[in-house]
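What you see is the complex with one protein chain gone and the rest in place.
Letters are used for the chains, namely A and B, taken in the order the chains are written, and counting of residues starts over at 1 for each.
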Amino acid sequence: MTSETTTSGPLLRLSNINTFYGQAQVHFDLSIEVQRGHIVCLLGGNASGKSTTMKIILGLVRPRSGELTFDGASMLGLTTPQIVRRGIASVPEARRLFADMSVRENILMGAFVRDDSGEVANDLERMLALFPKLGQRLSQRAGSLSGGEQQMVAMARALMSRPRMIVMDEPTMGLSPLFVDRVLDLIRTINKEGVSIFMVEQNASLALEIAHEAYVLQTGRIVLSGPARALKDDPRVRDAYLGGAEVA
Amino acid sequence: MSSWLDYTINGLILGNVYALVAVGLALIFGVSRLINFAQGSIYLVGAYVGWVAVVALRTPLFITIILVAAIAALVGLIIERFGLRPLQNSVRIAPLLATIGISFVLDQIVMLTFSPNPRALPSQLPDIRFQIGTGTIGPLDILIACIGVTSALLLFVFLRYTKLGWAVRATAQDRDAAMQMGVDVNRVNQTVFGIAAALGGLSGMLVGMYYNQIDTAMSLHATLKGVVAEVVGGAGNVPGAVVGSLLLGLVESYGVAVFGTSYRNLFAFLLLIVVLVFRPNGLFASAKQAPPEPLTGTFIAPSRPVHIPRWALLVAFAAFALLPFLPVSSYVLQTLINAWLFAMLALSLTLVAGTIGQVSLGHAALLAIGAYTSALLSLDLSVPVSMSIVGGGLMSAALGTLLISPSFRLRGHYVSIATLAIGEIISLVILNWESVTHGPIGVSGIPPLSLFGFELVGVTSIYWFSFAVMVLLALLQVRLLGSHIGRSFRAIRDDDVAARAYGLSLNRYKALAFIFGGFAAGVSGGIAAHLYSYINHETFNTQQSILALTIVILGGLGNVAGAIAGSVALVGLPEVFRIAAEYRILIYGIVLLLLVRFRPQGLLGTI
Partner (left out) sequence: MAADGDSTNASVADHGSLLSVRGLTRRFGGLTAVDDIDLDLAKGELVSIIGPNGAGKTTLFNLVTGLDRPDGGEVRLDGAPITGYSPEKLAGSGIARTFQLGRVFGNLSVMENVLIGAHTRLRAVKPATPLIGPLLELGLALLRPAAVRAEEERLREEVRGILARFGERLLPRIDQPAYSLSYANRRRVEIARALALKPRLLLLDEPTAGMNPTETTEMQGLVAELKAEGLTILLIEHKLDMVMRLSDRVIVMDEGKKIAEGAGEEVRNDARVIEAYLGHGLSQSAAAARETAA
């Protein structure tokens, strides 16, 4: 699971993205960068526009204006399958596994865009090493697993396409503390192997523990951004979530 | 003398055949949340391709089977690519109407190519029977079972072990997540339609061989049976569809054993209604869950209705009223009489389907109730004709609403399926309730139209009578639409959740819509009965329901002026251009498809 660092410059870049749902504006000149090999998190409360950002990156929603590039190439107008083939994998909000398919089938679905069945089989083995608990559950119906176990499957599924970047939507939501720790460890491990991570999270403290950079979104605008370490102790993050002086 | 084992075998074989149709429907519903009304037409295509292969080309059985499957699959692919994919982002009602239109067009093409007369479809298999316990089976039974089992196995292998098969399953469970795995959902839809069509086509061929008869009426019933089996097994549930089909086959077989062949279809449709009302999720799911919503989004295309100034309406009224004074042939007047009768049906349907959003596909049944009531009242009870027509309207309003009420709790496509089935049930009841309706003999010698004792002799007086009644009903409907009831209807159509939150009882207003609409349709049927002087269970049929639907879409859903204009156009123009009757229905189907694709709000806009 290595990434190819061919050119310099950010791996993913959103520039001045403006998104609308019908008449309601959801993003106002949104600009975000994900550097190669970094973990970047997007924080914000409800109705901040976080999930829509994910949908923009995956091609599920089109912005009205702005630019979206991945490794220098524009991605606007591409279909979701095309975007996935470019090297982006996703761990959707609330996992969204294929509930009636087995764990094994779910993980293998992650490799759908690949043709090299031999290597895919090897990767499956590697997943089982990374997620030992899943070995016992391979033939179980994915819908019958606990939330935390499903998250493991979702992450394994995402890794199977050998992506250069994984986009995660609230990976710790609804998980018990034990699994939260596990998920964060896994994210770190995956990142060390060179996969860039873009994470949308509501749980700011957790996200800031592992991220390199962070952006804070409030009603569609980036109100804070910078190295995660700096933001961790910044009271303005709390204010952005809980109201208080409207920032920016 | 058939034994119970014979009936069981018969039921299972029949079930096998239904399974081929139902599994196709389940696959399509699972992947795109669409009830494919054209499935029966593909079934029909399969039967006739089989005929061509067996009788004209004399191909060996094995080749015939492959030919039928391949050509049917091709038809399915074409339907998906050109009929449905362009509608992906369209309003909710569009794919529903599109598959109805496609089914019409396909049926007519087959009928025009082969004529509507039934044909024999020999199976080319030896006519021997094997003894099994107290029953017998023949080679065709074995063939059907083999094809059924083989198809099931192939499908299983496909879904379980191939990449594309996984893509199909993934898309059925979570379309967005599947896309995020890189699945090309369009390709999945294509594949599923192809498979469903191949299975449906084979089914048609096999049924044709089983009864050694094929005819163009097979289509609608095949769709309905397939839907029954699919709903019983749980919408979108493929193994469930198989079980539901076998169950349906057995129910039908035993039903025929006990009650006779004319009740065959009745059981299927009653089973459908019972399941839809009590267990919409099918027999194998818990009762509490809400069934999967067949397609969400806005129901109709929002549009501003074309505003027709009052003076234009008055001019049109005067023109049509004074028409008999001009030197026009009685042929023109007769055509317009027909148009006014259809306009009354269209007014009824545009209220029910357009204003309150219940896309009823069995509306012709309301005509039938009104017609029979009026005929029998005037014939058997010597009620004066003008009164008996009103009686027909009232009976249609009351009985029609009562019979359709099981569909009130349903949403989306299920309403259409339920109303289609109810319409068929009513037709079957009329056929079988001989003591009242005289069964297949029909009712003859119906007294001619008369008003206050004066018989309406001559085309002109009948023209004015039907025109006046139509205008009266239209004015009443306009008044209704302008009242609080009209806006309540439209609120329910636009958002029934919000409507309920503000005190609107869905059952109450759906019932009122069908009462009002039922009256209009019943009156139309009543007038027709006295005009034709003879009616039977086939006089008012599904084709009229579909024509009414096309008129309503053409005019604009909910649009009163549109319903009238649409009737004149679709009833009158084919006469003007002297288009032969066989081609008309084909044209109606094409018109429906074009409207759905390019102008779903119709000519005059939805209200």
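Here is the rule we go by: contacts are C-beta pairs under 8 Å (C-beta built on N, C-alpha and C of every residue); 3 or more make two chains touch, one makes a residue touch a chain.
The structure displayed is predicted, hence computed values, not measured ones.
The chain that is not displayed touches the following shown chains in the complete assembly: A, B. Across the entire complex, the residue among A:G118, A:P132 or A:P235 in touch with the chain not shown is A:P235.
Looking at B:I128, B:V497 or B:A581, the residue that reaches the missing chain in the full complex is B:V497. Mapped onto chain B, contacts with the missing chain fall at residues 298, 300, 302, 304, 476, 479-480, 483-485, 487-488, 490-491, 493-495, 497-505, 508, 511-512, 515-516, 606-607. Where chain A meets the chain that is not shown, the touching residues are 21-26, 45-47, 170, 173-174, 202-206, 208-209, 219, 232-235, 237-238, 241-244, 246.
In the analysis below, only the chains that are shown with their structure count from here on.
One inter-chain figure worth recording: chain A and chain B are separated by 47 Å, centre to centre, where each centre is the mean of the chain's CA atoms. By the touch criterion stated above, chain A contacts chain B in their complex at residues 58, 60, 79-81, 84-85, 90, 92, 96-101, 105, 108-110, 112-113, 157, 161.
Residues of chain B touching chain A in their complex: 163, 166-167, 169-170, 173-174, 176-184.
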